[in-house]
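Note that this complex is displayed minus one protein chain, with the remaining chains in position.
So, chain A:
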Amino acid sequence: MPTSPSEPAGRAGRADPAGPSGPATAPTPAPTAAPAAVPRPAAHPGPAAAPVVASAHRAAPARADLAIVGAGPAGLAAAVTAAGLGLRVVLLDAGDRPGGQFYRHPAPGLGAARPEALHHGWAEFATREAALRAHESAGRITYLPLHHVWTVVPVGAAGARRGHGAPATEWILHAVAGHAPEERAVAVTARAVLIATGAYERQLPFPGWTLPGVIGAGGAQAMLKSGLVLPGKRVVVAGSGPLLLAVAGSLAAAGATVPAVVEAASYTAYAGRVPALLRNPGKLVEAAGYGGALARHHVRLLTRHAVTEAHGTERVEAVTVARLDRNWRPLPGTGRRIPCDALAVGHGLVPQLELATGLGCAIRRSPDGTVALELDAEQRTSVPGIWSAGETGGIGGAQLAMIEGELAAHSVAGALPAARLTRSRARLRAFADAMAAAHRPGEGWTGWLRDDAVVCRCEEVPAGRIREAADDLGARDARTVKLLTRAGMGWCQGRMCGPAVAALAGEEGAPDRRPLSCPVPLRHLAELPPAGH
């Protein structure tokens, strides 16, 4: 139960949106005649009081106390904690099962008897999923899988998005629900929003990385965890970051031969950060577990090496692995070929921020070179009414994400969290920062990027054209490169090539700016009510 009756920031003085809503079929909810003082959630027991979802096909909604975007470790932990504190929660997630990417697991129909065999820390997920189901049947959480939120807009205060004028008093989350061609437009109204959108993988291109059989390290893991499939029989794992060890361990346990894990950084870089390591004995045990698994499967770990080229015509047949200097520049004459039929590659993770940056949330630079959200001690963003937890605040792993989700839930509910949560967050964040710094890409990596290598996979733009835009045409940032070359203009909206284009343009990497976070059918946009409603 809440220990404080105070409403979260951004709730005071709420005002209903002015005027009637658009046509009856509009996905935006009609205003309701709720009193200015928001009743406590306890006044709404039972399933009938659960926040109703608005859509072109359903009735107008009530509003939730808290809408959470993302049912990964952070969002799931936040949802069950907030519901336990008495809030009415709507949990929206793009996936069809809770857990996010980290706790991705096979669909029930696949009949996996031991899904935990693919995971570290499965019990932490299983207890929270059970809590989610209990809250769901009690009507405290409305869980909406297969709902991809594409934008969040403030209601009740024009100009609140950029910090001008009064703070917004509630928010509308627009989502695309279901699979094509039957997607539906759905809108959810809430007084507070927690953005727990996680991360996607950072890729640094190299010649041949578009060949079939070259896949993201996280992608290989995701396909294995959810579909129980492997991309090949002999899979090289390469890039940088601790995820590689987990991926190699999973692939080997599932029957693949992993000839090598190729890590661009040096794990001795951790030695300079001993205090953060010593404060996290659990993380050392986890690392030792991965190390043991690799040894058991006879996997070689090559540090300060990189895959500098993938070879093949219709699919990858081999990779060239070369030694790197301290700055990740490949050393001439050190390349050697490793035959394989797949390559799983990734260079850490990038926080997925477009919903937050679209709202004007302040950002910060992480030690790994990515952009993350600036959050306060209560997981609040700089925009009143918007919280965030997990990878969006800086890559830190599932354990940290769950703690941050719980802290955010307490803050939204106006409840005091247990001191151990705050202590654990500080300890795990220190470890994450040490790790992020150790795996930050060195500037020399572009040394393996030949001019003919594709950088933008969608628009098929080679490195040479991007260098030309930067060196001859004066482009100094990714946006100008995009206007000159189309790099970053394709389906993925620069998620795959963004870090590389920024590096080639001599920029440190800009925050996500994507007005639509996923493809939205035009009919959904056409059905929106006119602006101002």
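Keep in mind that, in the parts below, a contact is a pair of C-beta atoms (placed from the backbone, for glycine too) under 8 Å apart; a residue touches a chain by one contact, two chains touch by 3 or more; residues count from 1.
Everything below uses one rule, namely that contacts and distances are computed from a predicted model.
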item	value
Record-based protein name (UniProt) of the chain missing from this complex, from "Fe-S cluster assembly ATPase SufC", "Mannosyltransferase", "Molibdopterin-dependent oxidoreductase YjgC" or "Amino acid ABC transporter membrane protein 1 (PAAT family)"	"Molibdopterin-dependent oxidoreductase YjgC"
Omitted-chain contact residue, chosen from A:R457, A:K482 or A:H524	A:R457
Sole residue of A:A126, A:V153, A:A166 or A:M223 that reaches the chain not shown, by the stated touch rule	A:M223
Absent-chain contact - pick from A:G111, A:P332, A:G474 or A:P530	A:G111
Interface with the undisplayed chain - residues on chain A	94, 96, 101, 106-115, 117-118, 179-181, 200-201, 210-216, 218-224, 226-232, 253-255, 314-315, 342, 457-460, 490-492, 495-496
